[in-house]
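Below is a structure I'd like to ask you about.
One protein chain omitted, others in place.
Naming follows writing order (A and B), and every chain is counted from residue 1.
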Amino acid sequence: MKRLIFICLLLMLNACSQLGVKPWDRDTLAEPAMAVSEQPLTDALEDHTYFSKEAASGGRGFGGGGCGCN
Amino acid sequence: MPATLQTKPAHFVLERHSHGIRGRFKAMASPCEVLVETQDEQLAENVVTVAVNEALRIEQTFCRYRERNLIHKINNANGEAVAVDEELARLLDFVDHCYRISDGLFDVTAGVLRRAWRFDGSDRLPSRKQVKSLMNLVGWSKAHWRIPNIQLQPGMEIDLGGIGKEYAVDRALLLAEEISDTPILINFGGDLKANRAPTRQQSWQVGIELSASAKPQPFVLSLDQGAYTTSGDARRYLMRNGKRYGHVLNPRTGWSVSQAPSSVTVKGDSCTETGVLSTMAMLKGKEAERFLQAQGVEHWIQR
Partner (left out) sequence: MKKHAFIASTLASATCTLLGASNVLAAMNSDSLWEFDSAFLIYSEPDRVSALEPTVSAKRETTNGGSLFFKGVIDSLTGTSANGAVPTDRAKAFTRPSGDGNYTINTGGTPLDDTYHDTRLAISSDWETPLSQTMRLALGGNISNEFDYMSASASARLLKDFNQKNTTLSVGLAHAEDTIEPEGGIPEALGLVSEAEFDNRANDDDNSVTDLLFGVTQIIDQNSFFQVNYGLTDSNGYHTDPYKLVSLVDGNGRPFGDNSDIPSVIYENRPEDRARHSLFGRYKRKLDSGDMLDLSYRYSTDDWEIDTHTVDIKYRFDLTGNRYIQPHFRFYTQSEAEFYRPFLLQGEGLPEFASADYRLADMDTFTIGAEYGWGNKNNPWRVSLEYYLQEPTEPGNKFGELENQELLPSVDAILLRVNKRF
């Protein structure tokens, strides 16, 4: 399973070099709503809620700190 | 070692109004005014003098067509590196930053394109070949800027005219505030800034003339404080086969920006900033509204 994931990632990285936009076409992507992390507070609150109610956590990025609730 | 610049004696006219004193003069090819809210003629004269001197100094130092300044030296260095002074270094850092954050839209090396484009209302468009060969000389990334030296490819030119007037407004107001903290508004040809709201009137009233094609629509800005710049496309253009080619050229392609608004006014904290934003908005053509909305700045667009 791990090897499969690794190979997928390598293939993706290769495919990645064909994708993309020229620097002057970044209008839409530069809009605040299209940011990768547009609502950090909401994301953190959500992550924390699900962390304390479910067995898995994270995935999106690094959260901050533990709380002993899982 | 730059030669000593000759500063023209400050030449301006003072007028008294009910709300204060206004100084008028001409600089950077534009009508300029400084409004000082005071009845003290000596104070007004001092403030206006400082502003006029700074405007003229900037005009002389950074104007592309003055023979004896650093810019001229850089543009005629034929591939050699030229050391710059502290002020120009800061300006070059700034235009470098603007080039990067605009992903190449804001480019001070695009001035050479005027050799192919003459906006005289005729139908004489440049040929593709002409534009293409000039484009070899366009592109800030082709320049080597690393403090304290700037090195252009032979034939390239940098033109700070795009932010010169706006920078002058900000600098002039900065210097004026050092000698007085009364409300002052500085307006160099439509790029203007006020340090604070006036006390004797509701707000500053400034008429901005934006000529759209057939009917000029001046509008009066009521402002408290802040900076406003206007970029316009209405007066200079070429017309061929019913299609209008405005004078705003895209530095990446060398061609006229299609569907550029006839004018863009942006409000902000400094003219230099808003000048960059209004220029970029013009370059975005039909996307001008979306671009400025995404920046979250107050703006007015006329088409």
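We adopt the following convention: a residue touches a chain if its C-beta (ideal position, glycine included) is under 8 Å from a C-beta of that chain, and two chains touch if they have at least 3 such contacts.
What you see is a predicted model, and the numbers here were worked out from it, not measured in a lab.
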Query raised in the report: If the hidden chain were put back, which of B:Leu91, B:Val138, B:Val206 or B:Met282 would touch it?
Result: B:Leu91
**Report entry** Residues of chain B (touch criterion as defined above) contacting the omitted chain
**Finding:** 90-91, 93-94, 97-98, 101-102, 167, 170-171, 174, 177, 195, 225, 268-270, 272-273, 276-277, 280, 295-297
Requested in this report: Please give every residue of chain A in contact with the chain that is not shown.
Outcome: 2, 5, 9, 12-13, 16-17, 19-23, 25-36, 39-42, 44-45, 48-50, 53-56, 58-62, 64-68, 70
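Criterion: only the chains that are shown with their structure count from here on.
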Requested in this report: Round to the nearest whole Å and give the separation of the Cα centres of chain A and chain B.
Outcome: 41
**Report entry** chain A-facing residues of chain B, complex
**Finding:** 103-105, 252, 284, 287, 290-291, 294, 296
Query raised in the report: Once bound in the complex, which stretches of chain A touch chain B?
Result: 22-24, 26-27, 30-32
